[in-house]
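Some notes on the structure that comes next.
Missing here is one protein chain; the remaining ones are kept as they sit in the complex.
Presenting chain A:
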Amino acid sequence: MIDLNGTLLFQFVNFFILVAILAKFAYKPILKVLEDRRNKIATDISSAEEARATAEKLKADYEAQLQKAHTEAQAIVDKAVKQADKEAQAQLDAIRAQIAREKEIAQAEIVNEREAAIREMRNEVVTLSMAVAEKLLQKNMDTDMNQKLVAECLKSFDKQAAAGKQG
């Protein structure tokens, strides 16, 4: 059962033949595949890390841009509101001025109308007075006399009126 013989030598040689065959046909490709895979995984991991860093940078950029756009939009809105306020104020002022102007014109017209009415009324009064005086005197003075009397009378009226206005 335990007898050493030539088998020992054969086994020794056999083993090295097996080593040679396997080293050439099996281990080289296996080790190469393992090495390739290790390299690929290392490359993949580093490129994934790179991609992650890039993505994070992009995200930060976008956020900054968004923030900037937000601020700008706010500024535009603020400016527009201010502009609108200003324009509304200007329109309001213009309308107020217009109203004031029209009021003045209306007042001037009222004054004119009143003065015209007064003048007309005065003429009417003169004519009426003349008629009453003619009837009372029963005597017709000549037209020149008439004219003179009227003129004097008017003058005194005017003086009274001027004094009334001043007084």
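Some notes on this structure:
Criterion: a contact is a pair of C-beta atoms (placed from the backbone, for glycine too) under 8 Å apart; a residue touches a chain by one contact, two chains touch by 3 or more; residues count from 1.
Note that in this section contacts and distances are computed from a predicted model.
One chain of this complex is left out of the view, and of "NADH-quinone oxidoreductase subunit J", "ABC transporter permease", "Nickel-dependent hydrogenase large subunit" or "ATP synthase subunit a", the protein name its UniProt record gives is "ATP synthase subunit a". Touch with the hidden chain on the side of chain A covers residues 1-12, 14-19, 21-23, 25-27, 29-34, 36-37, 40.
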